[in-house]
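A single protein chain has been removed from this complex, and every other one stays in its place.
Here is chain A:
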């Protein structure tokens, strides 16, 4: 009998892809960045949730910008789990985000700084 949780969007131990141009996210390391904790009532993170990442042996908070799991209709579904590194106060670490970001992130006003560095929107 398998006890593994059902395939949900982003939860503990999911490998994610850092999408901004920060040095932490882009320098190669022998282990991919993994999620350690999701700041949510349920342990499942969707677009717009904060998570804790383990990158290069360090802990860093990050914001989910897109996941592989299909969400509500009319929202985009990406081919990889995308994440943007963030400080504790919400300021993004990188300076540019090339990959497309869904418009739904604008709903919460606390991510306006992340959206300001984003180039493409979907």
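What we mean here is this: contacts are C-beta pairs under 8 Å (C-beta built on N, C-alpha and C of every residue); 3 or more make two chains touch, one makes a residue touch a chain; residues count from 1.
The rule we apply is simple: contacts and distances are computed from a predicted model.
Within the choices "Septin", "Carboxypeptidase O", "Large ribosomal subunit protein bL19m" or "DNA polymerase delta subunit 2", the name that UniProt assigns to the complex's undisplayed chain is "Large ribosomal subunit protein bL19m". Shown as candidates are A:8, A:40 or A:99; the residue that touches the absent chain is A:99. Of A:43, A:76 or A:90, it is A:76 that touches the chain left out of the display.
Residues of chain A that touch the chain left out of the display are 66, 70, 73-80, 82, 98-100, 103-107, 120-122.
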